[in-house]
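Yeah, one chain of the complex is gone here, protein chain that is, but the others are all in their spots.
On to chain A.
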């Protein structure tokens, strides 16, 4: 079974590749697409034998606990919702950022490192029937808040 270090290094290389290629400052769409494709496919494998989710909140809780634990080795530290489709997931020690800086240094590179995960979450939720937009914000490294806004028709 593969080691997490190998995946972290691969992720870093992908980030570097996208950074080198981007023509506009904020064009991280390919990172998001790669994350989305992965999330969409992996969630099928992960939840194959899982009992059916009762509702949207159960799905988000699954992402916060089992999913995050399997992918990042820990659970989400804090989950908030307004019960109207907006969820905020806080990870205080986000693995992709914890080797870069602590505090307010290097905040401008944080988007490069959380965009893949935003796509991963969006893809996973999409294949579970929850269509949403996922963004993130970082105020203090390495703590990240992922904002999931579910499209309610």
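In the analysis below, a contact is a pair of C-beta atoms (placed from the backbone, for glycine too) under 8 Å apart; a residue touches a chain by one contact, two chains touch by 3 or more; residues count from 1.
Keep this in mind: contacts and distances are computed from a predicted model.
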Next item on the list: Given the options "V-type proton ATPase subunit a", "Trafficking protein particle complex subunit", "Proteasome subunit beta" or "Metal tolerance protein 1-like", say which is the protein name UniProt records for the missing chain.
Entry: "Trafficking protein particle complex subunit"
Item checked: Hidden partner chain, touching residue among A:28, A:59, A:79 or A:150 -> A:79
Checklist line | Touching residues on chain A - with respect to the absent chain | finding: 1-7, 9-11, 13-14, 16-17, 21, 30, 33-35, 37-38, 41-42, 45-46, 50, 61, 64-67, 69-71, 73, 75-76, 79
